[in-house]
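Only a single protein chain was left out; the remaining protein chains are all shown in position.
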Amino acid sequence: MSIKLVVKKVPAVGLEADVIDPAALGKKGLSEIGRLQVWAGRRTMPLADPFDISVQVPEEKVEIHGDASRVKRIGQGMASGRIDLFGDAGMHLGNRMSGGEIHVSGSVSSWCGCEMQGGSITIAGNAAHYLGGAYRGSSAGMQGGSITVSGAAGGEAGCRMADGVITIGAGCGDFAGVHQKGGVIVVHGPCGARPGAGMTGGQLILNGRVESILPGAAYLEEVQEVEAAGTKLKGPFLKFKCDLAEETQGELLILTEPNKHLRA
Amino acid sequence: MASMVPDVTCPFCGCLCDDVRVVLEGGKVKEIYNGCALSQSRFAEVRRTENRNLQPLVRKGDTKVPVSYDEALNRAVEILADADHALLYGWASTSCEAQIAGIELAELLGASIDDTSSVCHGPSTIGIQDVGYVTATLGAVKNRADVVMYWGCNPFHAHPRHISRYTVFPRGYFRKGREDRKLVVVDPRRTSSSRIADLYVQPEVGHDYEILNALRAMLRGAKVAGPTVGGVSIETLQQMVEMMKRAEFGALYFGLGLSMSRGKHRNVEAALQLVRDLNAQAKWVIGAMRGHYNVAGFNEVCAWETGFPFSVDFTRGYPRYNPGETSAVDLISNGEIDAILTIASDPVSNLPAEVAGKIRTMPAIAVDPFKTLTTEAADVVMPSAVTGIEGPGTAYRMDGVPIELRRICEPPQGLLRDDEIVQGMLQRLKGMGSR
Amino acid sequence: MKAELVLANGTVYDPANGIAGERMDICIREGKIVERVSEGAQRLDLAGKVVMPGGVDVHTHVTGSKVNAGRIMRPEDVRSNVSPRTPLTRSASGFTVPNVYQIGYTYARMGYTTLVEAAVPPLKARHTHEELSAIPILDKASLVLMGNNWLIMKYLSEGRDDLLREYVAWLLEAAKGYGIKIVNPGGTEAWGWGRNVEGVRDKVPHFGITPAEIIKGLLQANEGLNLPTSVHLHANRLGKPGNYSTTLETMELVRNATTRMPRGQVLHVVHLQFHSYGGDGWRNFRSEADKVAAAVNSSSNITVDAGAVVFGWSTTMTADGPFEHDLQRLTHLKWTNADVEAETGAGVVPHFYSMKNAVSVVQWCTGLELLLLIKPDRIFLTTDHPNAGSFSKYPQIIHLLMSRKYRDAMMEKLNPVCKKSVLASLDREYTLYDIVKITRAGTAKALGLLQKGHLAPGADADVAVYDLKPDSTEGLEKALSSAHLVLKDGTTVVRDGRILAAPIGRTYWVKCPPTSKRDEMIDGLREHFRYYTIQLGNYPASEEHLMRSSPVVPEVSS
Partner (left out) sequence: MDLTLITGRTINQGRGTMTDRLGGFHQRNSAVIQMNGDDLRELGLDTRSLVRVTSAFGQVVLKAEEAEEELPRGLAYIPYGPWASTLVGSDTGGTGMPSFKGMKVRVQREAAADIRPATALGGRADG
């Protein structure tokens, strides 16, 4: 068993719980964990206030139960260990993590996995905006590790991605892979407008219907399959060089079948 | 006895024209010269009182009763100090001195502070944080520009003297007048500003990013598939690229047509990159058509005081910045705010109705010379002198030039200035000792 | 009873008065150093501590429109270094583009008590002074950009030295500035058309005047007005391989110029490191610091500051608009530019000095070579903050200057190009005495701030005390970054690296009395303002914008 946190009551103004880091909690006893500080607006409170905490065997594994959709920064900067979240999570889940695993059975809010260096995040539900993206002004977003979302993602998934893998089971919003410079993004459902805007490198693979592509996406050829992050994806794909507005371009691959309208 | 005050700075829009001449009679504004229609209204309203708040009010039960400033300030501080996460919002139509005090108040409270730029040119600033801002003061354009482009803005309605005082009509050091400059207007509406353009480009609504992307690709020599992009023909786009490449000095001014339509900060970023790329073979600058007369001032003050330009969260005692999370609309609609101070702005009118509704459910303080939906909805109302007419201060023009605001007539009996009111709250909060 | 204090038994370094590590008492009354104090005076025993005047930074970009443009453009730098408010201090943020509180507290913790803002566009001087007023603790002065000013170039081309001098005097008062700053003379004006000037003999487009004439003309006006400090010059062709020849040519222009002012120098050349490069491209890019150092040492009327490089992120920002455009084309990072009508320009581009990159390492060597080769009373310590690095890294540079061993250890980690550098052959190690020269005594003198940079009676009681071991550099950087005690005008502001008080500092500016040419100049000015977009009446910054305004009135020469 591991450290178990059950949401009791999240304050009206929301909660920031960046202390929920498996490696840090794993080394502490129950009372010590309970005294860790979390923030509700400008007020701090002990972790034991909003959460019921139980510790069988101190271990780098944290379970969170209940509705944590307004609890931000869970797993921020974690380097090892595991978080299992049986419900929804708030913003910045696992941002800047360098290792370890986060599994979410519900959905997550925006900036999930931003600027992560390594480790893995799997989300059964949906993700909001800037999945694996970059914070304002940063020159790079995700730089390693993997994010797998079974549901849909919002806008600017993989913004400024330098490396790593993002897989989105359903659709995504506008500007998928904006300013992507490395790594792999695969979207299985319908994709919004302007995918690959400002791309300078990396691979953006869209298996669903794409609303529209940019003038800066230059059609190259049709390819039967694509090798991405160690797996072979069966096509055929329309292969584009994108974005001609930049110095260098990345690879935009769009499944032919649902996207006849793009080549009309 | 009438007297004339020269070189008055007009406190309305981002043009911050400082050549207004005001005729005073009996200590009241009689009429003004050089000011545009907006300026006329701005100075005229000061004569009337029925549209003004003249007395501090505090809600007791379900009615608001007149009180002294002292009592209103105490009640305001009580509300703010009691909140877990207060928001101090507005700031765009007041002096830098009030803004400086407001940021210290937000820090001391552990509150968030944001100005109207998060729902105006905030996305433009976000674009600047991605790719930079190749700009110039308005005078550099007046003296040198031979191509002036307005994209997604209608100066004749929002910045009436921009074209005549700064960019296309005036005599510059190297330009004699209108005949020396090419005017290009890009707008889905056939606006009055487009009527005088040498080239009018009419895109489909919400396709600015596609058009800018095409222009940038063509500038790099790429062939763009036609026949049209965003409703604009390839030939027109090619004509634009040629004109831009041949310019001796080009200036692109953009408005909320880019920052508010689909793509928001990415639209602005594409325009910023287009102008940056043009500098490899020509000389181009770009400028945002900032709305209120001191919205640019808040971004400057907030940047030197906190490091960030707007949407700053002090809940942890130090500044954090993440528009989309720490910006006013998101904070309120996500339910993270439990008290609000609004100054020099009317969010209950201008923000989405859902947000206005939530403001009505929380303790609210409003500081404004005029009756607005926000002051009507507030629990504490503190009237203030009209900055720039009844109170002095500093403001920053849309191009970052700081200009003095003047006091040219007395405010109604006993009214305090915005900065005095915010200082009043600040000193009372400091007096409450550390909590 | 007047506030009296004795700093007793400290090991005092005061090169301006020839004191090199003597144990002595420093007496203070009402913010001034005095001969003696009464018996009742408070005594602080500083046995074993090093005592020196408060630091005076001669060249730093900390305030004003281009610094703020850097803050706005770089939230990633601002959020990288934050600390919360305390009952005594405001919250601080930023590393290479710090907010105003971070600047004041960090300088004060390092024992600095005076700084000079290196560049102010007169049209936006009000902005600079609003920021200077917000910086806690330190006294300040600012230098007004004039090397690309249209009216100045017009008067120079018409040979109207009289009107030029009158306009310079008026401009200094309008901008509440302390001295004349020239940046890439003529080059930033050419950038108004997307161009640049190449050398000191190159004609400025449309103005038919050369950088050499601009430099000499403004130097003459500077001496004619008896200004407290000399012209501060950012030479042409900054950052270009092979630019050392332009630097030598520029210094040659002032060979026989003289000054009656106590400062001694007629020209202060800023961030010399960026101007001491050989080679004709980035492949054979190399340091020519030894040639430039020789020229400085052989001259008698020039001072310089280093602009030494610190590895890691910086934010380059300068009125040299064309340089920043060239840098952006090289590195493809984000770029802000701000041309200012009829006066100047500015550019801001983030930059990373990498230990593995040959060009960065050559630049690092160049700065240290200049500091080690040039006499310590002719060169001052700066990083042209934040262009070559953050001022908060001065202690690291001091450590490198004082320890050959530390230099060698650092060079092991760098691109091997440093092995072949002149630096690798230099054994010299700075003494603490020399360090005090290049960080306060020399800078105060060059600035004409005679009440600063020394501890003789009459000086302001700005004193820095450090836990330094006399003859070892162990723990040096920590001691210099976090002073044991810092006094500002006799008030304790820092103790053991913690801010105890944040008084308001002075703002020095120069108020030259008008001469008979004033009216004629004003008429010309009214005509010239047709090319501005602000009324002449609203142009000058008002004195209320200055906290503790401290005007300096130069005496009028015949």
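The first chain written gets the first letter, and so on, giving A, B and C; residue counts start at 1 in each chain.
We adopt the following convention: a contact is a pair of C-beta atoms (placed from the backbone, for glycine too) under 8 Å apart; a residue touches a chain by one contact, two chains touch by 3 or more.
Every value quoted in this text rests on a predicted model; they were computed, and no experiment measured them.
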Contact set of the excluded chain (shown chains only): A, B
Residue, one of B:Leu38, B:Ile196 or B:Met243, that touches the chain absent here: B:Leu38
Option from B:Glu25, B:Asp180, B:Glu354 or B:Glu410 whose C-beta touches the chain left out: B:Glu354
Among B:Gly35, B:Gly122 or B:Pro411, residue touching the chain not depicted: B:Gly122
Interface residues of chain B (partner: the chain not displayed): 12-13, 37-38, 41-42, 44-45, 48, 51, 118-119, 122-123, 126, 154, 156-158, 160, 188-192, 202, 205-206, 256-257, 259-262, 264-265, 291, 311, 323-325, 327-330, 332-333, 346, 348-360, 370-374, 376-377
Positions on chain A contacted by the hidden chain, ascending: 110-111, 128-130, 154-156, 173
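Assume only the chains that are shown with their structure count from here on.
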Set of chains whose contacts include both chain C and chain A: B
Between A-B and B-C, the pair with more C-beta contacts: B-C
Most distant chain from chain A by Cα centroid: C
Where chain A and chain C are represented by their mean Cα positions, the distance between them in whole Å: 46
Chain C: positions in contact with at least two other chains: 73-75, 79
Chain A residues counted as touching two or more neighbouring chains: 135-137
In the complex with chain B, residue positions of chain A that touch it: 11-14, 39-43, 70, 91, 110-111, 129-130, 135-137, 174-175, 178-179, 193-194, 197-198, 212, 214-216, 218, 243-245
Of chain B, residues touching chain C in the complex: 6-7, 9, 18-19, 96, 100, 104, 107-108, 125, 128-140, 142-144, 165-166, 171-174, 248-249, 276, 279-280, 282-283, 285, 299-301, 303-309, 314, 316-321, 394, 396, 400-404, 434
Footprint of chain B on chain C - complex, ascending: 63, 65, 67-69, 71-75, 78-79, 82-85, 87, 90-94, 97-102, 123-124, 126-127, 130-131, 134, 150, 192-194, 206, 325, 328-329, 334-342, 345, 348-349, 530-535, 537-538, 542, 545
